[in-house]
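One protein chain omitted, others in place.
Moving on to chain A:
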Amino acid sequence: MKQEKSFYLAPYDLNKVFEYFKSRGYKVFGPTIRDEAIVYDEIASVDDLPVGWMDEQAPGFYRLKKRNDKAFFGYVVGPHSWKKFLFPPVLTLFEAKRENGKFKVYDVNTANEKYVFVGVRACEISAILIQDKIFGGGQYTDPNYIKRRGNVFLIAVNCTEPGNNCFCASTGTGPRVVAGFDVLLTEVIRDDLHYFIGVPGSEKGEEMFVTLGFREAEEFEIKEAEKDVNEAINKFKRSVDLTDAVEVLQENYENPLWEKVSEKCLTCGNCTMVCPTCFCNTIEDVTDLAGQVAKRIRRWDSCFTMDFSYIHGGSVRYSVMSRYRQWMVHKLSTWKNQFGMLGCVGCGRCITWCPVGIDIVENLKLFKESTVKL
């Protein structure tokens, strides 16, 4: 990437950024606290950010904790991901109306909303780029996704303190943000210092910096930020070698180990809902009482349900084992055959939000070990 100018932003300068976009018709989405978790929602100002909070994570465990500083982005990732804005959990695909004994189909997705995403992490950018490929990279594309995606102004944030379940260094998707942003922020916080280094990643980003008149950052200010980002890579508590995951998993479909690793799985589908790359969806048909108006509604679906693989006569994947196997093999193996990259960006959400703490990283390790022994 060509090295652009770096700008200095004082913490509350972010409000100017939000106002800049709001006055240009954008909705600003960012992290905020709700129900004791950090979620992504519309935010009005810096005061809505989880200022001074961090998240503690472990398999099947998530808790917010006070930091001893006032960091804006001092947490990692919560149960939400940006996919909920680009690939909404529920979307009406079309409405069909009966008219004189015939019916007509109406596209109802005509709105053209512009979004700012605030605080997108490196792994999350990778997840968005993966969904770009799924919904926009094949012979058939989803125009609703593409329209939303084209209207996003993406403000990324470098991670300086990976969480306990993070392993993006292993998937090659973090912790440093390298591409895919309009503006990249690095938060620097010391006893007596709190500021952001901002770098534009697109013309729109550059324009914003120029219009808002932020000053250029001093060299020492940039150095402090660089130090934090460089040190992040040494702070990971999890890692896994993914080099031959694709082959190992597809060669081990019939390994009895699958029974063991899926033993506790409740098929609740949490892992698929929180995963920023999972894209499976289903369609529901509804009609009004008079039967005159019909809608086709697309919803997020999960490969953990029985209905997912139902064909006349029964579900293809009826056992819990086969459904867990489908999910894990897809994420770390067959995704590569389908889209040219893995379906996992190492965010750790599926590990944190699994009620029984099933751990994709540890499970992959078990398969790799069991293959060596064979």
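Side notes on the structure shown:
Keep this in mind: contacts are C-beta pairs under 8 Å (C-beta built on N, C-alpha and C of every residue); 3 or more make two chains touch, one makes a residue touch a chain; residues count from 1.
Criterion: contacts and distances are computed from a predicted model.
This complex has a chain not shown, and the name its UniProt record holds, of "NAD(P)H-flavin reductase", "Carbon-monoxide dehydrogenase small subunit", "Oligopeptide ABC transporter ATP-binding protein" or "Cell division protein FtsX", is "NAD(P)H-flavin reductase". Of the candidate positions A:173, A:186, A:270 or A:352, contact with the hidden chain is made by A:173.
The chain that is not drawn here is touched, among residues A:197, A:328 or A:342, by A:342.
When the missing chain is restored to the complex, the residue among A:164, A:250 or A:370 that touches it is A:250. In the complete complex, the hidden chain is touched by one of A:67, A:84 or A:98, namely A:98. In the full complex, chain A touches the hidden chain at residues 93-94, 96, 98, 102-105, 107, 126, 129-130, 132, 134-144, 146-147, 149-150, 171-173, 179-180, 250, 253-254, 279-283, 285-287, 291, 294, 296, 298, 301, 303, 308-312, 316-319, 321-322, 325-326, 329-330, 333-334, 337-338, 340-342, 345.
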